[in-house]
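The complex appears here without one of its protein chains, the remainder shown in place.
What follows is chain A.
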Amino acid sequence: MSRNPYMRVVPKTTWYLRNGRYLRYMAREVTCIFIGLYAIILTMGLVRLAQGPDAWNRYIAGMAEPVALVFHLVALGFACYHAMGWFNVTPKAMRIPKGDGFVPDKTIIGVHYGIWGGVSLVLLILMGVL
């Protein structure tokens, strides 16, 4: 043990502001806050639906308030950031053997983006038709 050991100073709460890479990591991590809040908002919608028409109509009116719209716009951005980050690392979790090597990373990522787009499109079409 040296008499004067080197202690690296890392600010506990602001370390990720020093570097773009850290900041992107943190942005990816905080997507969970918006996704979690949205899941709670949706769950409360089910509660209001179970309570009857008056409670449901108040919930729907609340969803059209400016603060709700701004929250959902921001949450949409974070949810897309989460989805892109999640799909971009799928090749690390899926190594599919093909011939002498593996299915290329780009193919695996591309298929995920394709399914994402397809699912989104189908839900939007169903919403418009129903």
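In the analysis below, a residue touches a chain if its C-beta (ideal position, glycine included) is under 8 Å from a C-beta of that chain, and two chains touch if they have at least 3 such contacts; residues count from 1.
One rule holds in what follows: contacts and distances are computed from a predicted model.
The UniProt record for the undisplayed chain lists the protein name "Fumarate reductase subunit D", from the options "Serine/threonine protein phosphatase PrpC", "Glycolate oxidase iron-sulfur subunit", "N-terminal of MaoC-like dehydratase domain-containing protein" or "Fumarate reductase subunit D".
Chain A meets the missing chain through residues 12-13, 16, 26, 29-33, 35-36, 38-47, 49-50, 52-53, 56-57, 60, 63-64, 68-69, 71-73, 75-76, 79-80, 82-83, 86-87, 93, 115-116, 119-120, 123-124, 127-128, 130.
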